[in-house]
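Showing chain A:
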Amino acid sequence: MEMSLFLVQLLNGIQYGLLLFLVASGLTLVFGVMGILNLAHGSMYMIGAYLVYYFAAMTDSFWLAVVIACSIAMVIGVIIERFLIVHLYKRDHLDQVLLTVGLIFIFNAAQSFIWGNDPLGVDVPELLSSSIQITDIVEYPVYRLFLSVLCVGIAIGMYYVINNTKLGMMIRAGESNREMVENLGVNIGTLFTVVFAVGVTLSALAGIVSAPVVSLVPGMGERVLISCFVVVVIGGMGSIKGAFVAALLVGIVDTFASVLLPGMSSMTIYLLMALILIFKPQGLFKS
Partner candidate 1 sequence: MIFKNKTLRKVVLASSVMATSVLSGMSAHADESPIKIGVMLPYSGVYAGLGEAATNGLKQALKEKGNTIAGRPVEFIISDTEAKPARAPELTSAMTDKDNADFIIGPVHSGVAMGMIKSVRNKDSIMIIPNAGANAATGAFCQPNVFRTSFSSWQTAYPMGNQAIEMGYKKVVTLSWNYGFGKESLAAFSESFEAAGGEVVKEIFVPFPKTEFQSYLTEIASIKPDAVFVFFAGGGSVKFVKDYDAMGLKGKIPLIGSGFLTEGTIEAQGEAADGLFTTLHYADTLDNPKNKAFRAEYLSLYNKPADLYAVQGYDAGQLIIQAVEATKGNTADKKALIKAMEGVEIDSPRGSFHFSKAHNPIQNIYLRKVENGENVVVKTAAANLNDPARGCRL
Partner candidate 2 sequence: MSECILQAENLSKHWGGLKALNEFNIKFYDKSLHSIVGPNGAGKSTMLNILCGTYPATKGVILYRGENITGLKSHQFCRKGIGRSFQKTNIFKDATCLENCCIAAQQRVGSSFNMFKSKHSSKHVTAIAEDALEQVGLLKQANTKASAISYGEQRQLEIAMVLATDPQVLLLDEPMAGMGHEESLIIIDLLKSLKKRYCIVLVEHDMDAVFELSDLMTVMVDGQHLITDVVDNIRANPLVQEAYLGNDDEVF
């Protein structure tokens, strides 16, 4: 492989990995703080993408649609937490799995009912629709670079919030010891609602910003969910730092495997996961 193309592939891998991080961070955050495994996390990715499609068409502005879609996702998150998840804190993981599987069914039905089953696409916003020439033949879409910058920005933002704010302190406390948070005199119910809504919104945001570079089809949520699981398991459940490292790892490995090991490329990330688990059953960064 030529050096320049190797670098392009590396860029592809990092860019894919960063997007994976955006989805996985929400899942791992919710698990870390609340101990809830939300299988409907991927559905929120799908809902985010469809919402931005809908509002972009309605308002003629991608950016306005992003804001509206994010707000709706957050409201959905609050509703789900307040009315459903709230009953599950004292129950075991099995009930959580089941309830969130039920949610997947409902979201899929809603998607099919509202938007139909034809593949849909969202236009790249005018501002970012150009490409940059990087080798004699390959151009790189500016929007994809923007995505990477955005994901890195969000990662830095999360890092800042977690390490420097009161909310972050509670999140850290929640990750290490849930009972302790209650003793801190924090209203745990509110904290959980906020964290769940944020987690869900992160997933929806990932769907929203990737809408212009993916096609909107039924079942897109489940596919993301499974990749997301791999990331979270490799990184260590509940560890946001782990999710970041693992997402990049998965993105890069997947990208190179699809070129270098075409026969077994879809298995590669699972093999990677199995290998890591043999040596580190709790993932790379257990929290």
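How were these picked? Simply put, all candidates are chains of the complex that A comes from, given by their letters.
FYI, a contact is a pair of C-beta atoms (placed from the backbone, for glycine too) under 8 Å apart; a residue touches a chain by one contact, two chains touch by 3 or more; residues count from 1.
Computed from a prediction, not measured in an experiment: that's the story for all the values here.
Trainee: Given the candidates 1 or 2, which is the one that touches chain A in this complex?
Mentor: 1
Trainee: For the complex, give me every residue of chain A touching candidate 1.
Mentor: 1-2, 5, 8-9, 12-13, 15-16, 112, 116-121, 123-124, 131, 133, 135, 137-141, 143-144, 213-220, 223, 254-256, 258-259, 262, 265-266
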